[in-house]
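Just one protein chain is left out here, and the rest sit where they should.
So, chain A:
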Amino acid sequence: MSKDIRSFFSVQSSKKKSNESDKKNSKEPTRSSNKKKRAVIESDSDEDIEIFEPKKKKTSPAAAKKESKIEKKTVNAADVFGSDTVKRTNRPSTSKVSELHNDSEFDKVLQDLDESAWASDDLFDETVSKPAPKETSKTTSISPSPPGKDSSPPMKRPSETSKSPVKKAVQGEAEKNVKHTTMESASTSKSSIKESSPKKLKLEKIESALTVQAKEIGSSKDKNQQKLEKPSVKVEIKSEKANEKANDTRPKLEPSPPSYMWVDKYKPTSVKQIIGQQGDNSNVKKLLRWLSSWHSNHGTGVNKKLVRPSPWAKDDNGAFFKAALLSGPPGIGKTTAAHLVCKELGMDVVEFNASDTRSQKLMSKEVGELLSSKSLLPFFQSGGESKTSAKHVLVMDEVDGMAGNEDRGGVGELISLIKNSKCPVICMCNDRNHTKIRSLAGYCFDLRFHKPRVEQIRGAMMSVCFKEKVQISPQALDEVISGTNCDIRQVLNNLSMWSSTEKKMNTEQVKTDANAAKKNIKLGPWDAVKKIFSSEDHKTMSLMDKSDLFFHDYSLLPLFVQENYLISSPHAAKKRTDSLHHIARAAASISYGDLIEKTIRSKNSWSLLPVQSIFSSVVPGDWMEGHFTGQIQFPSWLGKNSRGLKMSRMLQELQVHMRLSISGGKQAVNLDYIQPILNAIIRPLIAEGSQGVPKTMQAMQDYFITRDDLDSLLEVCKWPNQADPMAGVDSKVKAALTRAYNKAGGLMIPYALDVPVKKKKASAAVEEGYGGEEEEEEGESDDDKSDDDDAADGMIKAKKPEKKAASASSSSSSQASSSRGSRGGARGSGQPRGRGRGRGKK
């Protein structure tokens, strides 16, 4: 019973709250009566929504209560009706219901009433408005359960079950009549409550409240917000009408409680209001044009031939792309822009963001389904006429958040989705240069959002401040804006936070606050290095501030400092010698910083990081503080280092290849050998032209240098300010060399080239090769005896053409592998080895 009462309260309270909507809907009762029949038919679908609407609280408590209540019911039934089941079915259900309520819920009523006793005075006064908020919350949570008491499958059709008590079982007839009996039933229920509840004192209050509400119900029958609760037990009061109204008003149910977040409150409601996007060539306009022309470009049946625009084309309209990629820092309105543009064009937004799992599987399934289905929204809005023209836009928010196991393959799927998409796709990300995004960007119309300028934000913010009656000077506002790094959302949040304490803000206060906020801005290494050396900035910075600069990116900044300290001209140095002195001190400090870094990395002593920050950034910054005389460069160390590694790899390969004829290690090759060898190879070409080709070939053969090795040899030998040694070689000669090289089928090389090595590994023939090799050597030496004789140390040689023949005969190694080992292995495994006098198996 308590439920009944509370639901009344809630009805009432909701009314107060939603005065506006009431006014709007005041005409609806008339319409709703016309629609009554359909409403009944649609009741099923209503239920679905009802279950959904009351905010999740409903399902769990309801389910929990259902059990207990069913139990109670059986007990009660036995008590009241004995075993006369027939009677029970025929009996007027009104009394039954009331009795049930009395027994089972009585205690609860008392409890609830006690709790709400404080409100009772107000109830007497018929003002009712005050208790409303508290009561509402209760009703929403509890009211749904009553249907459970009336019948066992209660959740399904509350409208019908509720009717049964009123109209005494005959449901078919009920439909027409219920409407008229609304008020009567309301009064009957009241009376039943009165009779059943023994606590008179409280009941008086309740009664009066009920009457008030009943009046109100009678006068204005559309309870938009609350009719969700109504279908519960007191359907007697509510009746069909309420249900019908529910249909009409459903879309308005979407909670429109006033938001107290400024960010939401002052969210742009039209495309024009987006800050910094008013221009005709702004990103939003571009997006709008792209989206509006999408269906004419890519729609079904359209067979336009679109050309991929060059990436440098200035005024591209993106017609080629089926998707758009909005990128830019957070808080500048990317998501808002996308949604507003869609709204403006009347398209439905299907959004996926980082909170949705977006793995390959789910994407193809869910998104595919969504895009092929129709929106339900028009059904509710326009009273059921199905709109077929509704167009969807798939909005993939936070694409760069697709990470980890759960979203595996998500980007790939997104790309394939875009390729086959029948609707426009809008993707959004922060980091345009993320590796994952880069692959996506090739399929997207690239729209880069930039931070709006301070002035652009200022205007909008001033108007917000005016509306909120916050007094703030433009200068202070500028501080706030730059303090948040032009993040509009952040500016609003900060403003609302500060204004909550006082409405008038003085510049000083705001400045300090903004500075406090500023600390959280992450600087890129470029900005940080600028600050490290700037004498201007140093004036206001403490030692800690300076060392904090280092921590913006502690792995990259030492490199940046080292790269750029020379272009800073120190103000403290008067003479030239002085500046050299400063440089030397800075360089020494940087060098010491490197020692610390090595210790940090090799011994994992990360606690030394602050020490490194002093030596690698603060001290050099201090010695060199002044102004930059040139552009800040990206550290060349990274590039040089990787070049060094590449050279090292080439040298190693050269050394390994030449190993049989030379004696030195890698370093000896680098310092001593490479140049004479290169000369020995190239000289005949320069001196004798095409005639020299055989000599060159011979030299290459002697040192087992392949064509590829020659190229790396050339690169390793190349120094700046020195002519390319190959420049002296005529291009015809070069071609002749290549021809001769290919004709000979490459070189006879004693080592395996890289590609076949892997195959060899796969066949695991290495071990076998040891035994089989000797035999092979004998067999083959007849063929190329001359070669063997030439080779002074009698090493094993392999000829490519021969190999091909050999491999053709032995089916096992079909790939022309250049390794003797594998061949020996392949053959050796087939036949018994007679003369293997190798070392035996290792």
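The definition used in the following text is that a contact is a pair of C-beta atoms (placed from the backbone, for glycine too) under 8 Å apart; a residue touches a chain by one contact, two chains touch by 3 or more; residues count from 1.
We adopt the following convention: contacts and distances are computed from a predicted model.
Chemist: According to its UniProt record, what is the protein name of the omitted chain, chosen from "Replication factor C subunit 3", "Mixed lineage kinase domain like pseudokinase", "Superoxide dismutase" or "ubiquitinyl hydrolase 1"?
Modeler: "Replication factor C subunit 3"
Chemist: Among A:420, A:501, A:607 or A:663, choose the residue that contacts the chain missing from this document, as touch is defined above.
Modeler: In the full complex, the listed residue that touches the missing chain is A:663.
Chemist: Looking beyond the chains shown, say which of A:365, A:522, A:601 or A:732 touches the absent one.
Modeler: A:601
Chemist: Where the complex has a chain not shown, which of A:716, A:729 or A:747 is the residue touching it?
Modeler: The one listed residue touching the chain not shown is A:716.
Chemist: Of the residues A:317, A:471 or A:679, which one touches the chain left out of the display?
Modeler: Here the residue in touch with the unshown chain is A:679.
Chemist: Using the touch rule from the top, list residues of chain A that touch the missing partner.
Modeler: 562, 566-567, 569, 576-577, 579-581, 583-584, 586-588, 590-595, 597-598, 601, 636-637, 640-641, 643-644, 647-648, 651-652, 656, 659-668, 670-673, 675-677, 679-680, 683, 695, 698-699, 702-703, 716-717, 719-720, 722, 750-752, 757, 760-761, 766, 769, 773, 793-796, 820-821, 837-842
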